[in-house]
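Attaching a single structure in structure tokens format; questions to follow.
The other protein chains are all here in position, but one chain of the complex has been omitted.
And then chain A:
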Amino acid sequence: MTTETLTLGKALNAGLRKAMENDPKVLVMGEDVGKLGGVFRVTDGLQKDFGEERVIDTPLAESGIVGTAIGLALRGYRPVVEIQFDGFVFPAADQIITQLAKMRMRSLGALSLPVVVRIPCGGGIGAVEHHSESPEAYFTHTAGLRVVACSNPSDAYTMIQQSIASPDPVIFFEPKRRYWDKAPVDVSAAPESWTPLHRARVVQQGDDVTVLAYGPMVKTCLEAAAAAAEEGRSLEVIDLRSLNPLDIDAVVASVERTGRCVVVHEAPVFSGYGAELAARITERCFYRLEAPVLRVGGFSTPYPPSRLEDHYLPDLDRVLDAVDRTFAW
């Protein structure tokens, strides 16, 4: 076993590099992904090693980036597109939703679009407007896309490679405030031994309450679980990893056991991904629930100026507050 301690950003870089080594059709494209290595340095060094034809600094036009990636995929390439920040994906939303997601059905299965759209997401880095958003629900609502979110270096390394290998388009969310988190990554494990892309993972076992999270909130929930343990309360934390498809069986298995569930995400609660989770858990676990599924997330406001983001973003205390409330029933 070869283990390297990598930041989440470096793990993505290593995963991209591996995918490019394994398949000459894999391309990386986006704004500043070449010489600069991306604003978060996720593509650092790739252009130097794989050339400008495979690591493409594109014009500053998100729709153009995704639209031309679709064309490249039609020609047999596997483009990995970087959207520089979550709030900049919207100019590309048309190409993603009306073209990327629907081409396979439109062609009666003749065409596959193995395109990965990487989106650094979420807040917590003190950024200006449009740099801290969580747009996942727009994409989980779109049939034809697969939507995943990594939360740690090890998953970042494997999930990016699995997403590139997928014949379906994948929207790949990266928790930008966790880019610098370090952890050991087994870079020698055979892909067959990796957790499948669309499988959830129990990252903290517990008996009292199931806490569901993905991306940046997994760490927050693990911290909440540690704090709760000190008070004698046992939280089971599940990292969903894949939002569409959702590993509902893993969720149900846990909630059936605990009878309580709290869903945590940074995106606004109203019509957020947590609403889908709450509805499905209610349908599947109705007689086992001791309390309604509670949601912790952003408010029904635009993402606030960064001096306020600590109030907006779910933190350990807000997660524990919701956990406490599940015992009020």
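Please note the rule applied: contacts are C-beta pairs under 8 Å (C-beta built on N, C-alpha and C of every residue); 3 or more make two chains touch, one makes a residue touch a chain; residues count from 1.
In this section, contacts and distances are computed from a predicted model.
Engineer: What is the missing chain called in its UniProt entry, if the choices are "ABC sugar (Ribose) transporter, inner membrane subunit", "SusD family protein", "Pyruvate dehydrogenase E1 component subunit alpha" or "Ion-translocating oxidoreductase complex subunit C"?
Structural biologist: In UniProt, the chain that is not shown appears as "Pyruvate dehydrogenase E1 component subunit alpha".
Engineer: Of the residues A:Thr5, A:Asn22, A:Thr98 or A:Ser300, I need the one that contacts the missing chain.
Structural biologist: A:Thr98
Engineer: Just name the one of A:Gly144, A:Pro175, A:Gly274 or A:Pro314 that touches the chain not displayed here.
Structural biologist: The missing chain is touched by A:Gly144.
Engineer: Out of A:Gly71, A:Gly126, A:Pro191 or A:Pro302, which residue would touch the omitted chain in the full complex?
Structural biologist: Once the missing chain is taken into account, the touching residue is A:Gly71.
Engineer: Using the document's contact rule, name the residues of chain A that touch the chain not shown here.
Structural biologist: 27, 53-54, 58-59, 61, 63-64, 66-77, 91, 94-95, 98-99, 102-112, 143-144, 146, 166-168, 198, 244-246, 248
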